[in-house]
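Omission of a single protein chain aside, the complex is shown with its protein chains in their original locations.
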Amino acid sequence: MMIIMQPGATKEQIDHVIEHIEEQHLSAHPIFGVEQTVIGAVGESHTVPTSAFETLPGVLAVQRISQPYKLASRQFHPKNSVFPLDGFTIGDQEIPIIAGPCSVESRTQIIETAQAVKEAGANALRGGVFKPRTSPYAFQGLGKEGLEYMAEARALTGLPIVAEVMAVSQVPVMVNYVDVLQIGARNMQNFNLLRAVGDTRTPVLLKRGMSATVEDLLMAAEYILAGGNERVMLCERGIRTFETATRNTTDINAIPVLKSLTHLPVVLDPSHSTGHYDYVTAVARAAVAAGADGIIVEVHPDPAHALSDGRQSLTPENFATMVRKVKAVAEAVDRCLVSASSPLPVGRVTNKIVG
Amino acid sequence: MMIIMQPGATKEQIDHVIEHIEEQHLSAHPIFGVEQTVIGAVGESHTVPTSAFETLPGVLAVQRISQPYKLASRQFHPKNSVFPLDGFTIGDQEIPIIAGPCSVESRTQIIETAQAVKEAGANALRGGVFKPRTSPYAFQGLGKEGLEYMAEARALTGLPIVAEVMAVSQVPVMVNYVDVLQIGARNMQNFNLLRAVGDTRTPVLLKRGMSATVEDLLMAAEYILAGGNERVMLCERGIRTFETATRNTTDINAIPVLKSLTHLPVVLDPSHSTGHYDYVTAVARAAVAAGADGIIVEVHPDPAHALSDGRQSLTPENFATMVRKVKAVAEAVDRCLVSASSPLPVGRVTNKIVG
Amino acid sequence: MMIIMQPGATKEQIDHVIEHIEEQHLSAHPIFGVEQTVIGAVGESHTVPTSAFETLPGVLAVQRISQPYKLASRQFHPKNSVFPLDGFTIGDQEIPIIAGPCSVESRTQIIETAQAVKEAGANALRGGVFKPRTSPYAFQGLGKEGLEYMAEARALTGLPIVAEVMAVSQVPVMVNYVDVLQIGARNMQNFNLLRAVGDTRTPVLLKRGMSATVEDLLMAAEYILAGGNERVMLCERGIRTFETATRNTTDINAIPVLKSLTHLPVVLDPSHSTGHYDYVTAVARAAVAAGADGIIVEVHPDPAHALSDGRQSLTPENFATMVRKVKAVAEAVDRCLVSASSPLPVGRVTNKIVG
Partner (left out) sequence: MMIIMQPGATKEQIDHVIEHIEEQHLSAHPIFGVEQTVIGAVGESHTVPTSAFETLPGVLAVQRISQPYKLASRQFHPKNSVFPLDGFTIGDQEIPIIAGPCSVESRTQIIETAQAVKEAGANALRGGVFKPRTSPYAFQGLGKEGLEYMAEARALTGLPIVAEVMAVSQVPVMVNYVDVLQIGARNMQNFNLLRAVGDTRTPVLLKRGMSATVEDLLMAAEYILAGGNERVMLCERGIRTFETATRNTTDINAIPVLKSLTHLPVVLDPSHSTGHYDYVTAVARAAVAAGADGIIVEVHPDPAHALSDGRQSLTPENFATMVRKVKAVAEAVDRCLVSASSPLPVGRVTNKIVG
């Protein structure tokens, strides 16, 4: 920790800070500059709050030098984390594509979408069953019934499923159904929920909050990792800025920044990060070109009748085009999409679509 | 709802949109402009998602005209909402001041602080017992033990207490202890939690999220109001912008904007909105000058030893100065602080501080 | 300057940085921490770019400790700068109010407005003659003709005049007419223009850029001060954020922050910082409560027919109310508005309004 003194801080003030540093069992290393003094506080400073010094007389600012996250940091874990999901891996050469509707709306809708996205090249199925909606008057999701339909879609297509968990109380039931628990942007700092999913051993897709810095995102991941759940994927989904031409601003810089700071896989959600289906393919390609390890995208068989987020959903046809276009870019950056999926897994098919 | 067609949209596309409008049991009112056509969709459009039109061919954008919140809107409730709290009201002429530490750290600390802030002019006591912390390694609060100490502080001083609820599971126990449930900025869109506090009849202090618009804040309030809990106070606590000279940017505009859009009381938290004790008094005065109905501020008996947020905490002495300075501004805008509090309520004193 | 090494930087890398520091005639003071090394570089480091170190192997980041501005800093100039303007001062106890239309539209309009704002309590007259407009198709100002009308308004009312200079080539003519040269937000980093006004001895009102930090603003002031022009007023006029309920977000924090960092007077423009006349009075009051040294506000005799910015302009009646309301707050913070202006200065009246 570096304690930066105000210009003109007195010798007494400097000595007082040094005493405080030593009181915290740290060693003090002052550097007397031309205008200002800076005092290094060396030792086990993680548990010492910066406010221990910030409020002392003559102190201008206090700055931590070491990263506040450890388990998420590439510093102590230089190799990429690679996890197996159902039939593929994430974090290595191959780039999985997760696709599906914003919300599970009916049994027919999710099963048809699953089959369509599977055919077009998706490797996992997304679908919301508990929906965070800004309006209390909007469709709030099918809840557990939706999970049943998702399971059926998985059985029919073999696609692993990804769904958002919104509350601690939903965790026990969801881990019985889903292959990946998604934490939504609005819950990125719902610390109780982070702890709860950290206690499971189900992989987690952690979405960046709308105004979360890269460091905030890594600290949120740290909560999950600290619980012993090591399979965390980070998801850039756009941040809130002054620009209104798109729903959010895709922070494409975050991809190489995260790849340099952490060993965890990084996924991009171009549907939310742009908010408009017309821009999804361009931004999905950009993400892969920038080094993303996966793409999660909204696909709806009939966007004009979607109960949520229709404007940003691709049709299955457009999704198939997107997959083809992303594939070319993946190969140009010496990676690949997940190789042609095996035939539908007979053993797991438990049901047929009747509608 | 207004559907704005792209320049050059064809007659077929316009007719198709009109059909869709009528399919939704709305009436269509096209206006044929020089370059573009706009089609008004009139009727009960609240339950019709904008995506029903956004994805139709030839549509450029869809815009709702009416406010998406009803219960929070001043339109249907022109008079200010005024609620009684313990010994005072909020939303009317008098401006209560809520003060206390970021976290309840010990029995002594909270009781001493309660007595100090009471003496200096506070009308309610704040204190966190479940703490949302960006780091999993930081102090996480005393939990239920902290509530007991808060209750004791209330008994001794007569100050009603305000504490943050972070999870649905904490609601039942907290309503037994606190006078006001605070929803923190990070949970402003934790919709399950909003519903849960909406089901109680305990007043709620709802903090604006770091990147929430004024409309997002009103929609979050709508969730609580929709549950039947009408006593919601809105709290501006700074938004996240590019400026790094302060922890957050106080959106002072939000005060007159909220006062014009909603009947709910508006409170400002200058401790979080600035992040530095040196700026708290100036911004507290500004808030009252701009029309705020209350102030919530962090006070700690020994900021240098605070377990959280020391840098933004006032000492009791500085708090007393702040109260005096805010009082002058309140009177200049024809309002007042809560009048001199009555003597300590004998009947409720259940305990004495021993330390 | 502090050079922060990457965790795991080698001894060779550290030695290499130390050599580089010494090559720059600075002395190197390494602090060997538990995970990372930090090296202080002490001496005349102002002219050494941080990139001299940022690109060396093993360096994580480089940080300047001392403020990059000197002349603007309160550190070397602890007392407030106070300048006389025509009949009043700025930077001291009294708070001047500058008012007038966005644009000078005609002789009649500016003279009528000048008389109306004078009567309502304004101390100076603002009016744009060269207008920065986002659209090339919008009204661009009357140019020199407008300056003549401004001069006439000054002669009639005695109010000193404030007008925006947009280009270096306009400086020579403008200094013959105006009492204060305004630098607009879009030109805050037009460094050639800053130098040009720095070479004059006319007071300058420097508006903060829409996305300029407080430090950027002070660096822009430094350009003017470095030219020898010491009479610079800083003007907060709102920053661009994600919030769309108002045209800009008033950064009220900037007022106490600037007052602590610099000795220069700080003015607020609530017309631009809110963009809506309905919010102007509340925010003007907030500014004075927060410590602002002046207010600049748009007033138009007929906002519905203004050629620019009508939505944020007060009528003369509303302006008179604003002055009265701001006055009460000024007194509550132990300041005052400029005392009742003397009768119209007979000697300077050169003309009468004919219209």
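Some points to look at:
For reference, chains read A, B and C in written order, and residue numbers begin at 1 within each chain.
Operating definition for what follows: a contact is a pair of C-beta atoms (placed from the backbone, for glycine too) under 8 Å apart; a residue touches a chain by one contact, two chains touch by 3 or more.
Treat the numbers as computed from the prediction; the structure is a model and nothing was measured.
Across the complete structure, the visible chains that the omitted chain touches are A, B, C. Contact with the undisplayed chain is limited, among B:H29, B:R201 or B:R324, to B:H29. Only one residue from A:V283, A:V297 or A:V323 touches the chain missing from this view: A:V283.
Touching residues on subunit B toward the chain that is not drawn are 2, 4, 7-8, 29, 31-36, 38, 40, 42-45, 63, 65-66, 75, 240-242, 244. For subunit C, the list of residues touching the undisplayed chain reads 20, 46-47, 49-56, 68, 132-138, 166-169, 186-187, 189-192, 195, 209-211, 216, 219-220, 222-223, 226, 240, 277, 303-311, 313. With the whole complex as reference, residues 211, 213-215, 239, 241-246, 249-257, 259-260, 273-274, 278-279, 282-283, 285-291, 325, 328-329, 331-333 of subunit A touch the missing chain.
Following the convention adopted for this analysis, only the chains that are shown with their structure count from here on.
At the far end from subunit B, in terms of centres built from Cα atoms, lies C. Among the chains in view, B has its Cα centre nearest the centre of the complete protein Cα set.
Subunit A and subunit C have centres, each the mean of its CA atoms, that are 41 Å apart. One inter-chain figure worth recording: subunit B and subunit C are separated by 32 Å, centre to centre, where each centre is the mean of the chain's CA atoms. Across the assembly, subunit A contributes 240 as residues in contact with two or more other chains.
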